[in-house]
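Yeah, one chain of the complex is gone here, protein chain that is, but the others are all in their spots.
Showing subunit A:
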Amino acid sequence: MKLLALDTSTDHLSLALTLGGAALVFHQPVGQQHAERTLPEIGRLLAEAGATLGQLDAIVYGQGPGSFTGLRIACGIAQGLAFSAGLPLIGVPTLDAVAAQDDGARQLVCLDARMNQVFSARYEQGQRVGDIAVGAPEEVDCPGEGWTGLGSGFAAYPDALVTRLGQTLIATRPELKPHAAVYLDLAATGRYPPHAAESAELLYVRNKIALTAREQQARRA
């Protein structure tokens, strides 16, 4: 498959392009400069490959969870590019793209969700078990043993995750983050169905954002 993948949900800008063979990759920390960097770097990858958007089969975007604004930058850019060239989109959850970087039998992925919370999910034999959750790191449940802990949550909350889970973890890899080259691999499995550009749905997971007027009133009372 010919695919472009992009993720702007972390402090990295992660891009990868394949025309069927080896992928061209841009994966670097850019701080808050995703808006400045993404399109020019995509342009460079396309030029390096001698490709145009119109030759692609689809554009893959990091669906979340992650930085809310970051998710929308990737999604908005993916939508704009896809619409311009009449391409479908493929959304891949960020946690899936972290889990796929480890080849152990069991992975517990925890990404820092700020506000003393993590986005978490468990994977066994390369498949996600259950839904992606958001909550306090102290509440992350990990039954049995033989798990490898992946993602920024293990760096942000070492006491609540590494110390507390203790023997259930055989190793931790807190440095792993979503990587566009992994999105390409996952999209190529066919497990993530392509959809029309306007049907993009982001996975925010944290869906309680503000108190309603009624709740504010109840809190004051």
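Rule of thumb we're sticking to: a residue touches a chain if its C-beta (ideal position, glycine included) is under 8 Å from a C-beta of that chain, and two chains touch if they have at least 3 such contacts; residues count from 1.
Basically, contacts and distances are computed from a predicted model.
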Listed names "3-isopropylmalate dehydratase small subunit", "Electron transfer flavoprotein subunit beta", "Protocatechuate 3,4-dioxygenase subunit alpha" or "tRNA N6-adenosine threonylcarbamoyltransferase", with the criterion being the UniProt name of the chain not displayed: "tRNA N6-adenosine threonylcarbamoyltransferase"
Selected residue (touches chain absent from view) among A:72, A:128, A:173 or A:195: A:72
Residue among A:21, A:40, A:166 or A:193 touching the omitted chain: A:40
Missing-chain contacts mapped onto subunit A: 35-37, 39-40, 42-43, 53, 68-69, 72-73, 75-81, 83-85, 197-198, 200, 202, 204, 209-214, 216
